[in-house]
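Sharing a structure below in structure tokens format, with a few things to ask.
One protein chain omitted, others in place.
Coming up: subunit A.
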Amino acid sequence: MIELSHVSKRFGEETAVDDISLRVAKGKFCALVGTSGCGKSTTLRMINRLIEHSEGDILLDGQAIEVYDPVKLRRRIGYVIQHTGLFPHWSVARNIGLVPRLLKWSAADVQTRVEELMDLLGLPVGEFAHKYPHQLSGGQAQRVGVARALAADPDILLMDEPFGALDPITREKLQDELAKLQARLHKTVVFVTHDMDEALKLADHLVVMREGRIVQQGTPLALLQHPSDPFVESMLGGLERGLKQAALTRVKDHMTSMGPTLPAQSRIPSDFSLRQALSMMLRDHSDRLTVVDQHDVPIGELSLRRIIKEAQLDKGSARE
């Protein structure tokens, strides 16, 4: 668990982070979102003491971070940065094994762990272990970066715009993989990004920052339903907000049982989002979809009227 209470950071006269309080429960994914210079990266770097905070308390598992030796602390916290920071003179395998070697694991243990991680991140050992960073594509290099961060199996993972330098297709792919990875590994993640879609897609807890302060925090759905001010609303995409909210809701949570009428022609898998359902309705000129399970067997239906009604219900329940 990570807990920040009334934390500030001043660089001389300038206040980079101003009295922020934030709590990330164990195994949760927290995204810090904001425009550049809002203090989100500084906040991240204070957690592993790359930057020392000026005021307030930062607690890891209830223990103030000043208690830990900074070097030992960092070896317990995974860290991923935008341009990977891989060592260009080391092979992929050696890069991944860095922290285990710092922790003096035996050579055999390091090798086993490196192969395990390369497997986990979809980097075939035979093909990639002996390659050097300059021989990798951007996406591959960032997979290595993530593998390096996970190498010593840290509880906490800090990610500073890890996918910011990738092309949109690779970025989306890595986001999906990270989501899957997180569903399996349950790390406590703090993820910095300026891409709201990325944050909405990945986060359990969303923190919107502006000029060193937290403007609003909560679950993605709560923020979408009740943005606290025009800034948060514009960050969340203004008019697109409805669609972003629909993107967070699964079809299976809103389908109804099959009616007496003929099933609709268009079929949608039950784990798709309402946004995808809406898109399909527009494409097929249909206000009804047949919901199918993973074996393409119809299990229910979804109507446009239902989607709109559910959105109203959500709004009502979130207010209470």
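Everything that follows uses one rule, which is that a residue touches a chain if its C-beta (ideal position, glycine included) is under 8 Å from a C-beta of that chain, and two chains touch if they have at least 3 such contacts; residues count from 1.
One rule holds for everything that comes next: contacts and distances are computed from a predicted model.
Candidate names were "Electron transfer flavoprotein subunit beta/FixA family protein", "Predicted secreted hydrolase", "Ion-translocating oxidoreductase complex subunit B" or "ABC transporter permease", and the UniProt protein name of the unshown chain is "ABC transporter permease".
Across A:G56, A:G85, A:G138 or A:G237, the single residue that touches the chain missing here is A:G85. Touching the chain that is not shown, out of A:L98, A:I156 or A:L289: A:L98 (per the contact rule at the top). Across the entire complex, the residue among A:H6, A:H130 or A:K309 in touch with the chain not shown is A:H130. When the missing chain is restored to the complex, the residue among A:R74, A:K244, A:R275 or A:R288 that touches it is A:R74. Think of the hidden chain as still there; on subunit A it touches residues 48, 50, 71-76, 79, 81-89, 91, 98-99, 102, 130-132, 134, 148.
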